[in-house]
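The complex appears here without one of its protein chains, the remainder shown in place.
Take a look at subunit A:
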């Protein structure tokens, strides 16, 4: 690698680039506005607003009209009350161990991520597909468009999938991803995270999200995490270190339960 590939070329920086201080001010305004809404009696919001200025890419990609609400109790045959199904043919055993998908071992800190997939009633979501993807230990994705000048790891792709067990449980073996820079503003860094994609017993429960690691110093600076303006909700995106999940001389364990929002036809679950 030459010296020039290690720095971001000047011409790649947009002229109107915002500083971290600009973004911090915007994030503080969004938090204050949320707390004001709460004080005025609004329900806590579990999810981010789609319009969130500090995450600049949201500007032209959020609807301005309120969503049209469908009361599923009045439409028990709605397509969205059932879910695509996945089965044994869709997942191999190796898919849940991201450290064994290549000839050699990936670099980095080997970890186990485990937990349960639940619905809003606390019931397990059984036999359903969980997909995940992540950067390698250096903070680089195995994606053509990731131009972060950190090393690729020939022994790590960073993609996994698994079906949940009868108790909704899942388990992945992987390596801890690194933090990485992005171009939202000058010196923008994402805290280490793993992307998750989840299906429930109803399509209404579909969820894509990101899991974080406890104590990351980048949390306060990250407009993606801070787009969840409710503090308790943000905390639910952070896995817990779980010493009982750590394996001697082998790996560290993190526990993360996932709760899917959205209505489901209860009879489907009870009939199983």
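Simple rule for what comes next: contacts are C-beta pairs under 8 Å (C-beta built on N, C-alpha and C of every residue); 3 or more make two chains touch, one makes a residue touch a chain; residues count from 1.
What we mean here is this: contacts and distances are computed from a predicted model.
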> Of the options "Protocatechuate 3,4-dioxygenase subunit alpha", "Fe-S cluster assembly ATPase SufC", "Arsenosugar biosynthesis radical SAM protein ArsS" or "ABC transporter ATP-binding protein", which is the UniProt protein name for the chain that has been left out of view?
Replying inline: "Protocatechuate 3,4-dioxygenase subunit alpha"
> So which of A:27, A:188 or A:228 would be touching the chain we can't see?
Replying inline: A:228
> Which of these touches the unseen chain: A:20, A:101, A:169 or A:186?
Replying inline: A:101
> Of the residues in subunit A, which ones touch the absent chain?
Replying inline: 46-50, 52, 55, 57-65, 67-72, 74-80, 82-95, 101, 118, 120-122, 131-133, 135, 141-143, 145-146, 157-159, 195, 197, 203-204, 206-210, 224-225, 227-228, 230, 232-234, 236-237, 257-263
